[in-house]
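With one protein chain held back, the other chains of the complex are shown just where they sit.
Chain nomenclature is as follows: A and B, assigned in order of appearance, with residue numbering initiated at 1 for each chain independently.
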Amino acid sequence: MKIAVTATAADFDAPMDLRFGRAACFLVVDTETMSWSVVENTQNLNAAQGAGIQAGKTIVETGCTAIITGNCGPKAFRILTGAGIKIVTGAKGSARQAVEQYKAGELQESSEANVEGHWI
Amino acid sequence: MIITVASGKGGTGKTTVATNLAVAVGKGTTLLDCDVEEPNVHLFLEPKNLRKTPITTMIPVVDQDACIQCGACSELCHFSAITLVADELYLFPNMCHSCGGCVMVCPAGALTEGSRELGELEIGQWNDIELISGRLRVGEAMSPPLIERVKEAAEGRELVIVDAPPGTSCPVIAAMNGTHYVLLVTEPTPFGLNDLKLAVEAVRVLGMPFGIVINRADAGDDRVVRYAEEEGIEILMSIPYSRKVAEYYARGRLLVEAMPEMAEAFGGLVEKIRAAVERGTR
Partner (left out) sequence: MKEITVLSGKGGTGKTTVTASFAALISNRVLVDADVDAANLYMITPHTVNSEHPFEGGSLPKIDIQACTHCGDCITRCRFNALEKGPRLNRIACEGCGVCAHFCPEGAITMEPRVCGTWFNSSTENGPLVHARLGIAEENSGLLVSLLRREARKQVEATGADYILVDGPPGIGCPVIASTTGCDAVVVVTEPTVSGFHDLERVAELAAFLKVPVMLTINRWDIHPMMAERIRAFAKEKGMHHVGDIPVDEGVTAAMVKGQPLVTCSDGPAATAIRGVWQQVVNFLDDKHGPFKMAL
């Protein structure tokens, strides 16, 4: 199974990024082999508006079935759930630890956006 | 003639000057409240015969059956207000700037122009004065289109006084744009002067004549007066500080009620401005 996690750097052992739309980058992880690859988010970091929307689009295009992140606003939430992607929050530590927590069933799937949209 | 009452800093007395100026001129004046985020004119001049109409802005409406999921609109939109994700077209109306690009670019005719409510336009009467104001819906970020609609509602009037929002960015520019004179209200404090300088820069960008009103003139120091002299900016009026005025203001009453001697000065203000505008256009 392929899932994504927001990370503060292009490293599986880097701390996970609690932001979604303006996350430093996304790591796409194969949960069986724990092999990973980086999907950049640089364009979104300085986007005038709509970072969450564009990041949502990026994640949908990776073909992942779940995303582990900290905060997900309503617009990104709409896009991710629209594409059938699970939004998983509450993870702690590095991106690798977040994926391990997910595999161990310690994390919960969000049923709604957990932060307000940033409006810009 | 359209006179905008503005200031860089908030709370310097814009609404006080705008309302008292309108009352001093009286008959035939139209007073516009363009501080649509926090409109206050109605608290001092309670409008009669109030009519409210919604103010809307253009947003795209999608016909999902006609949409061919080509993504042309999504690519064009700089604001992510319309986004194609995996064959599904998402609309985010509050992100839309109403540029119309998506409707123009759609090859399938699946997008048409719809509308979305930004706030309300309120038109009423206070004695001989016409009051027009805009009120932004709470949670709405984009005030400039609303400000423009308020100004359009006053087109063709003889004398219009605009109460502008504070600051120097897009909402203020929207309020000042296309008017004939800007009256900058300030106070003689470091904050007042700093923000006055920013406001002066903004008016100079737009290139219209302007002058200064100093409010609570004896409460700080003489730095605003010195600045005006150095820059050759006319000080049209000084309003002294008075606890009585502050207390009247707190109750929603006019300055000219607390200080009847100021009524003549407000009346003279319009003539000074008219002269300045005529000098400017000659």
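We take it that a contact is a pair of C-beta atoms (placed from the backbone, for glycine too) under 8 Å apart; a residue touches a chain by one contact, two chains touch by 3 or more.
As the structure is a prediction and not an experimental result, all values here were calculated from the model.
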| item | value |
| --- | --- |
| Per the touch definition above, residue among B:50, B:108, B:205 or B:275 touching the missing chain | B:205 |
| Of B:1, B:70 or B:99, the residue in touch with the unshown chain | B:99 |
| Among B:4, B:133 or B:168, residue touching the chain not depicted | B:168 |
| Subunit B residues touching the omitted chain (full complex) | 8-12, 15, 35, 37-38, 40, 43-44, 58, 76, 78-79, 97-101, 104-105, 136, 138-143, 165-171, 173, 177, 189-191, 194-195, 198, 201-202, 205-206, 219-221, 243, 246-247, 249-252 |
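What we mean here is this: only the chains that are shown with their structure count from here on.
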| item | value |
| --- | --- |
| Centre-of-Cα separation between subunit B and subunit A, whole angstrom | 41 |
| Subunit A residues touching subunit B - in the complex, by the definition given at the top | 47-50, 53-54, 56-57, 60-61, 75, 78-79, 82-83, 119-120 |
| Residue numbers on subunit B that touch subunit A, as the complex places them | 78-81, 83, 85-86, 88, 90, 92, 94-95, 141 |
